[in-house]
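Step one of this worksheet: look at the structure below.
Only a single protein chain was left out; the remaining protein chains are all shown in position.
Order of writing sets the labels: A and B. Residues in every chain begin at 1.
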Amino acid sequence: MEQFLHQVAAGLATGGVYASLALALVMIYQTTHHVNFAQGELAMCSTYLAWSLVNAGVPYWAAFILTVAISFAVGMGIERVLIRRVERAPVLTVVIVFIAMQFILNSLAGAVFGYTIQLFPSPFPEEPPFGNPYINSHELGVVVVTMVTVGLLWAFFRFTSLGLALRGAAANSESAALCGIRVGSMLMLGWGLAAAIGAVAGMLVAPIVFLDPNMMSGILIYAFAAALLGGIDSPVGAVIGGFLLGVLENLAGAYVIGTELKLTVALITIVAVLVVRPSGLLGRVLVTRV
Amino acid sequence: MMQTRSLQAVPAAKNMFRWNDARLLSAGLLALACVLPFVLSNYRIFQLNMVFITTMALVGLNLLTGFNGQISLGHGAFYAMGAYTTAILVDRFDCPYILALPCSGAVCLVFGWLFGLPALRLEGLYLALATFALGVCLPQILKYKGIEDWTHGVQGITLLKPEAPFHLPLSADQWLYFLSLGVLVLLLWIARNIVTSHTGRAIVAIRDNPLAAAAMGIDLARYKTTAFGISALYTGIAGGLSALTVQFVAPDSFNILVSAGFLVGIVVGGLASLSGAFYGALFLQFVPNVADRISKAAPWAIYGVVLIGFVYLMPEGVAGFIRRWWVSVTATRTKP
Partner (left out) sequence: MNLLSVRDLHAGYGPIEVLHGVNIEVSKGGATAVLGANGAGKTTLLRAICGMIWRRGTIELDGQPIDKLETADIARRGVAHVPQGRGTFATLSAEENLRLGAIARMRSPKLAQNFALVYEYFPRLYERRNQQAGTLSGGEQQMLAIGRALMLEPKLLVLDEPSFGLAPRIVQEIFGIMRKINREQHVSVLVVEQNANLALEFADRACVLETGTVITHGTPEDMRQNPEVRRAYLGY
C-alpha cells in the first residue's frame, strides 16, 4: 500500500510537469488551432535564459519574472515574424515550419550552452513538507504552481473580454475581424502567453530532470498526450490530463510494463485518445455542418 | 450513307520531344550508374548505395505525404521494421538475404496497412502528432527486454556482407550497389505506374479535397490505407537493404533524426515528385556528414534552416525548380 501511494504521489509530481507544458500547448491551440511542435524547445531556451541570469548573480525570483517577461515578448515576436507568413498555408507547411523551429532552437541551445548537463536551482526548500515520505517540496511546488496557472488561465478565458476575443479570433478569424477584433494582435498575444507558460514549465522541470538541450523532447510527448487526453482546447482538461497521465505512467511502469517503456505509455495514450475520443475528456466535441 | 472522315493524327511534337528528352536522360544516368562502381573507391560506392536506399525510402514517404497528404513524422519506424526483419531473418533464421528482403517488404506492407486504419480517423495535424510520438518512442520500443531474444536489445544485430552470387567478378560492395540499383529501378518503375494510373489520381484527389473525392465515389478508406501500406513497403525494403549495407542494426540508429531526415528529404527534393526523392537522398547523404564535422549541433541547425528556406523560397523543392528551369529552356528551343 505504501508503495502504491508512493507511485501515485510521484506520478502527481511528474504529472504536474506534464500539465504545465500541456497548458502552453493548449494555449497555442486555443488561439491559433495549431499544435506547436517546438513548444518544448522554446521552454528549454527560456530555462537556459533563466539559468544564465541566475549564474550572473540575479536572485531567483527576479530571474524568474524576467525570464517569463522576455519569453512572452519573444513568443510574440516569433508569431509576428515566422508564423504569420504561414497562417493560411496548408497543414504540411505549418508542421514543417514548426519542426524546423524545433531543430533550430535545439541546435542553437547546444551551440551556445553546450551539451553538458547543468544544475538548475529550485526556489522551494529542501525538506519535504511536514516531513512526509511521499512528495518533496519542489514536487509539491510544481503541482501548486500548475494549478494556480491553470486557474488564472481559466478565469482569463472565461471572464475577461480579452480572453473571449482570443477565443473568437481562433474560432473564426474573419468574423472576429468583422466584430472589430484585431486578429493579428490576438495571435501574437496567444503565442506570447504560451511562451510565458512554457518558460514557467521549463523552470519547474529543470531542477528535476537537469538542464540540457534535449531535456524537453520526452516531456513534450507526454505534454501532447496530456493535452489530448484532457481535450486540446481545454486548459483545465490539459491539467487533469497531465496529472492522470503522470500517475498512469508511474503505475504502469511499476506494475505492468517496467520502466523502460514508459514513453510508450504516452504514445499509446495519444493514439488511443485520437481514435476513441478525439475531443478528449473535457474538450468540446466539434460539430461541423457540411 | 454518311461518309466519315477519320481525323488525321496530329503528332504532339512538343510532348514527344520532352518525353524523349526524359528517356534519354534516364538512360544516360543509368548507364553512368552502372559504370561508377568500377571507378570509385569502396567508401564512395557505399555512399552511393546509401543514396539509392534513401531514395527508395523517400519515394515511400512521398507516396504517403506528398501524393496522398497524410503527414508521417515517424516513417523511421518502417525503416527500422524493414531493417530488423531482414536482420533477424538472416541472423537468427539463416534465411538467404534475397528472400529476407521481400519478407521485410511484406511485413511492412501489412503493418503499414494496419497503421493506416487508425490513421483514417486522424486529420493532418493529429496524424503528424501521433507519428511524431511514434518516431520519438521508437528507440525505446526497440530496446524492450521482452523482444530482446530476437533483437539483441541495445547491442543490436551484426550481419555479414553478402558476397556476389554465381561467382560474378564483383566485390561485395559492388554487388550490393547493383542490387540496390536494381531494386531502386524496379520500385521507381512501379511507383511511376501507380502515380500515373487511376489509383494515383484517386490518391492525389484525396489529398486535394477529400470531401469532393468521397462525393465522386472514391473509397477514401481503401485508398488511404493502401497508400499507407505501399509507402511502408517501400521504406521497409529500403530499411532491409540498409541492414545489409551497413551490416548493423541497433535501436539507437533509428531515432527521431531518421524520421525527421526523411521529412527534410522530401521537402528538399520536392513533394509529390519521384525524381525529387533522388535529390533529397543526395542532400541527406552528403550534407549532414559535412555538417557533423563543424559541430555536433550543426546537422540539426542545417535541417531547420533548410526546411524553412525551402518552405519560403523553393516550396516545390529541387525537382520543381529543375522542372521549371527545364521548361523555360525547352520553350525557347522550340520557338520558330
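Couple of notes before you dig in:
Assume contacts are C-beta pairs under 8 Å (C-beta built on N, C-alpha and C of every residue); 3 or more make two chains touch, one makes a residue touch a chain.
Remember, it's a predicted structure, so these values are computed and weren't measured experimentally.
Every visible chain touched by the undisplayed chain in the complete complex is listed here: A. Here one chain is not drawn; of A:Val68, A:Leu153, A:Val183 or A:Leu244, the residue touching it is A:Val183. Check A:Ala9, A:Met44, A:Ala109 or A:Ala165 against the missing chain and you find that the one touching it is A:Ala165.
For chain A, the residues touching the chain absent from view are 161, 164-165, 167-168, 171-172, 174-183, 233, 284, 286-289.
One rule holds for everything that comes next: only the chains that are shown with their structure count from here on.
Residues of chain A touching chain B in their complex: 34-35, 37, 82, 85-86, 91-97, 99-104, 106-108, 110-111, 115, 213, 217-218, 221, 224-225, 228, 258, 260-261, 263-264, 266-267, 270-271, 274-275, 278, 290. If you check the complex, the residues on chain B that touch chain A are 65, 69, 71, 73, 118, 121-122, 124-126, 128-130, 132-134, 136-137, 140-141, 143-145, 211, 256, 260, 263, 267, 271, 295-301, 303-305, 307-308, 311-312, 315.
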